[in-house]
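Here it is, the structure, as structure tokens.
The complex appears here minus one protein chain, its other protein chains still in place.
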Amino acid sequence: MKALQSILLPVAASLVAVVIGGILVAALGYNPVSVYGSLISGAFGNLGNLGNTLTASLPLIIIGLGIALSFQSGLFNIGADGQYWIGATAAVWVGYHFTSLPGWLHMLFCLAAGMIAGAIWAGIVPGLTKAFVGAHEVITTMMMSYIAILFARYLIEGGPMQEKGYIPQSPLIASNTQFPYFTQGFMRSQLSPISMAIAALAVIVAWFLLYKTTLGFSLRSVGLNPRAAKYAGIRVKLHIVLALALSGLFAGLAGAVQMLGVDHQLLDGFSSNYGYTAIVVALLARNNPLAVVISGLFFGALTTGGQNMQIASNVPASLTNVLTGLIIFFVGCERIIPQVIGWYRRRRSLRAQTPAS
Amino acid sequence: AGCGTNNSSSGTSTQNSGGTSNSTSTTGKTIKVGLVTDTGGLNDNSFNHLAYVGMQEAQKQLPGIQTSVVQSQSESDYVPNLSHFAQDGYNLVIAVGYLMADAVQQVAKEYPKTHFLIIDDSITGIPNVASAIFQSQQAGYLAGVVAGMVQKDHLLKNINNHNTVGVVGGQEIPPVDSYIAGFQQGFHSVDPTGKVLIEYTNSFNDEAAGSQYAQNEIAQGADIIFPVAGGTGIGSIKAAQSAKVYAIGVDTDQSYLAPGTVITSAIKRVDTSVFDTIKAVQDGTFKSGVNNFDLSNDGVGIAPLISGLPSSVMNAVNQAKQQILSGKIQVSSTVQK
Amino acid sequence: MDTVLEVVDLKKWFPGVKANDGVNLAVRAGEVHAILGENGAGKSTLMKVIYGLLEPTAGEIKLFGQRAQFRSPRDAILAGIGMVHQHFMLIPALTVAENVVLGDEPGGIRFNRREAVRRVRELSERYGLAIDPNAKVGDLTVGLQQRVEILKAFYRKARVLILDEPTALLTPQETRELFNIIRALKAEGVPVLFISHKLDEVLEISDRVTVMRAGKTVETLDTKGATPQTLANLMVGREVVLRVEKPPMKAGSPALEVRDLRVRSADRHERVKGVSLTVRRGEILGIAGIDGNGQFELADAIAGLLRAEAGQIVLDGRDITHLSPAERTELGIAYVPQDRQLDGLVLSFDLADNVILRDFRRQPFSRRGILNRRAAESYAKRLIEAFDVRPPDFRRKASELSGGNQQKVILAREVSRDPLVLIAAQPTRGLDVGAIEGVHRQLIRLRNEGKAVLLISLELDEILSLSDRIAVMHDGEIVGVVDGEGATREQLGLMMTGQRAKEGTA
Partner (left out) sequence: MIFSNPEIWALTLSMAIPLALPAVGGTFSERTGVVNIAMEGIMLIGAFFGVAFSYWTGNAWIGLIGAIVCGALTALALAWGAIHVSADQTVLGMGINIFAAGLTTFLLNTLFGYSGTPVNTPKLPSLSIPGLDRIPYIGVIFTNQSVLVYIGIILIFLSHWFLFSTRLGLRMRSVGENPLAADTLGIPVWRLRYLGVILSGVFSAIGGAYLSIGILNGFTSNMTSGRGYIALAAMIFGKWTPLGSFGAALIFGFSTALGIVLQGHGVSSNILQMIPYALTILALAGLIGRSTPPAADGIPYEPRR
């Protein structure tokens, strides 16, 4: 019953958002049916679009797992975006060095580099300062995130990682580290079975770690009641560092997977905002790793569907943001539905009572 | 002057058979054109916007043109967005920005029937890809000459004795740096001892930062500010206006932003290149390879000068232009630090 | 006699719990009306409904003969109801004065802080509840916080006063002062609803007693003629043993030795100033003392939650001064902390997770870092049964249990670890007589099995009835150690104020 409710409510809330968005879109002179039609078909309409949706959701899912983990440990890692970029940078750097390694090993190296870089980025400065000085992690992770992005930029804008020539981009990673795409089915999307497998593995690992291991037990205890955790013999400071590092590890992994699977090089764009969207992904999933999959897919679909909406319905990109914002807002407000139902019931029962008494 | 594309055929690109525009406008066959912006979006006050302007102009002037735009949210969107148009049977897909070069190469090979145009990058050897390269350093050079003349001879009021001009760059990337390099070179050609302050804001939409960077340069004595920073640069121009010094616009004629403040603008006709390519696709005269836009075909240049300058300035500009065209002056596209 | 407050067939249902299920009550002017009931009987719920914090499911409340329908405490306050809440309704970040005057502050737009301090100081002097109005409430001991709660209620000059377990944390002297105040109110015709689990207090102060059981009022009787035994039996619905049998001590070798220990609390104050004591196998060593004299810091330090600045802690001959809490737990220290919700439990964990909280790293609850949930569940089931935790469902979150049952879970967990030394800090705080009986039995059982028990309590009666030896702490030092047998309240009371014992042996 509870499980069913936890699925039905967000769905119902999204529907409310969709209706409100539809009214808005209609008021602006667009046909809501075709706008939403293009959103849905853009996200799921054919295998290629489905592939794009999956591709877009993978980084959100992987980062979202890390953020969920940090939330469950009582920490708000708002700087996953920077950890993602640092992970991507490290993976790319390894990806175009060490070319003598066998492909699979090289790939593993890249992934490991991404994870380690992300973990260090979140674990060292934000983790240690939180544990030992009490520096608020929202500030430190955010500042480190800006620094990460500036650092990555520096590296490819005239810095040591810039490819020869005038364009600020890194060299391509070795071709045998690039994940192969699906050869059929998801034609022309940049979806790779390896990326999907890694994401699936990450979900399972995160879930297992949180709920089935003593480490997860410790992390959750620290998150829910640090004093009781200390009483239980858990080393709270260590686990604060661990939680942030693990959270960064997932973000770094996402960066590595994105580089190996999609971008193949560091490009000067730096506007993905995956790290921020993933916060919403994690929160809407109530920080449950399995639910992160669903909310990640939801946002992946919104992204790709939104791009298609621009193409098919000539809706400006900004309007898709308006709709996305509305949907996030109302899905956040999902509890309004049982509230309204409860209120209605109470009124009914009141009315039934009044004449009786 | 406006950001005019009203004179659509003024900047003829190198190989189009120019004169048939009238016949095609009456019998224009229906073609679909898709525009993919980079992450800067249509509000970048720069090449994304200009490409859009060119496309709109084409839609207005050429019958049978259907257009659609998609603004990329992240680098990873480039391939899906380009493929989307190609898959939907668009005849021409325009990719704005060198960041999309790899994506264009990849997608163009998969959709050989679709034409592609990439702005600001040179892709060769793919039969359905044309690229537009702008020698914006040449425009920068001419603007630099103007700045140098004004500076050296105190041609406008309030010009101080610091002999300093300031550049506010958006980011250290080629399309920005080429303007700056040319400007630097042009300025020094007139005023070898003058100082060019160069700062980068690392953003293209932060007007406030643009204003503050400009203020800092003005405080150091700069009295002509040349912002190459999209929306950020608008703030720089306004800061120059408030401080009663001067500015030079970029990409399009930006004198409307601050009349009396903007001396001239360094211009890059992205709109023209887009318009011409759309027309070529409609006419069936699309040609792959690199289209070079430079002074020779008015693909780059400077906007009309502020009133009140002596004719010597225009003469110097024309002279510089001739020297560039004749190859006597080579304009570098790397900034001297 | 005129009825001031009347509750008629009141029901308050929570999802799955009928906290109040047919409550009838009439409070007369100028009477002290005690409410008795086991933990979870529904006393606090009833009071919250009266105070407008909870909306009744059914039934009605009449105040001065008029039907009262409070939509919030605001309405109740306006109608003249004041309440001291069982669980503190304090704002730790604010000062005492701010907490007391909040909602009815002196001043216009500006908050007149000086006037607030003055009024609170006056109030505290008048009622003999000494407290620094400028202290931050978060820095106060729980005992002092209790005083703030009481001052809050007095500040508002209620026409009906509800006191929900106000004496749980007061010293005997303070309780006596409070009773004087209550008597003064009574004389002015202000009725007082008084909740306490301490039967002797109820017998002393109240005029009538209403007993609640399982959400229903069972009976209202005159206090005159009632005995502790009759009241206890009524509450629990069975025969209760009020005094636990304790066989003579067979003390063995020292299990825990503390030597010249110095400890600073979290706020960097030195609270334990050179304490030495020994707890032997097979004995209960009670530590008596007024709240705030370092006894809880001492417990925390032995358990490893606070660092020892100096001195030594020796467990069974082994120096554990520098071991981590986890290592101490492994070596056989069990600890029932003073604040069960803050330290003892993870409230959002279910009972199965809470019973393994201290042992989750060990087999069978985990193996090589992987949890074995089934083992935790079957263990939880056993403990819940053995200790009569209600409701008996290990999937329930700890937060959903009444305070008494939360305490049972902690005690069950600690006692069942088969420890060498059990430190029990305030183990019966807020428990009903039945539950207290259970806890006391467990402590004595451990002692009889040859374990060492260090009992820290603010209840002198508890210390007196359980301890084999009693150490009295004052200002971070042990004033003296006396034998449990012959000790008297008066003697201990004196020592607690700092006077050295005559026949004390440390």
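Letters A, B and C name the chains as they come in the text, with residue numbers starting at 1 for each one.
In this section, a residue touches a chain if its C-beta (ideal position, glycine included) is under 8 Å from a C-beta of that chain, and two chains touch if they have at least 3 such contacts.
It should be emphasised that the depicted structure is a prediction, and the values quoted were computed from it without experimental measurement.
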Across the complex, visible chains touched by the hidden chain are A, B, C
Have a look at A:V138, A:I194 or A:I294 and name the one touching the chain we're not showing.
-> A:V138
Just name the one of C:G107, C:G189, C:G252 or C:G498 that touches the chain not displayed here.
-> C:G107
From the list C:I35, C:I50 or C:L90, which touches the chain that is not on show?
-> C:L90
Across the whole complex, the chain not displayed is touched by chain B residues 3, 41-43, 45, 49, 52-53, 169, 172, 197-203, 205-209, 211-213, 215-216, 219-220, 231, 234-235, 238, 242, 256-258, 337
Where the missing chain touches chain C, by residue = 51, 53-55, 71-74, 77-78, 83, 85, 88-94, 98, 102-105, 107-111, 113, 152
Listed in rising order, the chain A residues that touch the chain left out are 28, 76, 78, 125, 129, 133-136, 138-140, 142-144, 146-147, 150-151, 153-154, 157-159, 276, 279-280, 283-284, 316-336, 339
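In the analysis below, only the chains that are shown with their structure count from here on.
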Chain nearest the overall Cα centroid = A
Can you check how far apart chain A and chain B are, centre to centre, with Cα atoms defining each centre and the answer in Å?
-> 36
Separation of chain B from chain C, taking each centre as the mean of its C-alpha atoms, in whole Å | 76
Could you please specify the touching residues of chain A with respect to chain B in the complex?
-> 42, 48, 52, 55-56, 150, 153, 157-158, 166-169, 188-190, 258, 262-265, 267-269, 271-274, 303-304, 306-308, 310-312, 314, 316-317
In their shared complex, at which residues does chain C touch chain A?
-> 303-305, 324-327, 329, 335, 337, 342-349, 353, 357-358, 360-361, 366, 369-371, 373
Could you pull out which chain B residues touch chain A in their complex?
-> 34, 38-39, 41-42, 68-77, 79-81, 83-85, 87-88, 98-99, 101-102, 110, 121, 171-174, 177, 202, 333-334
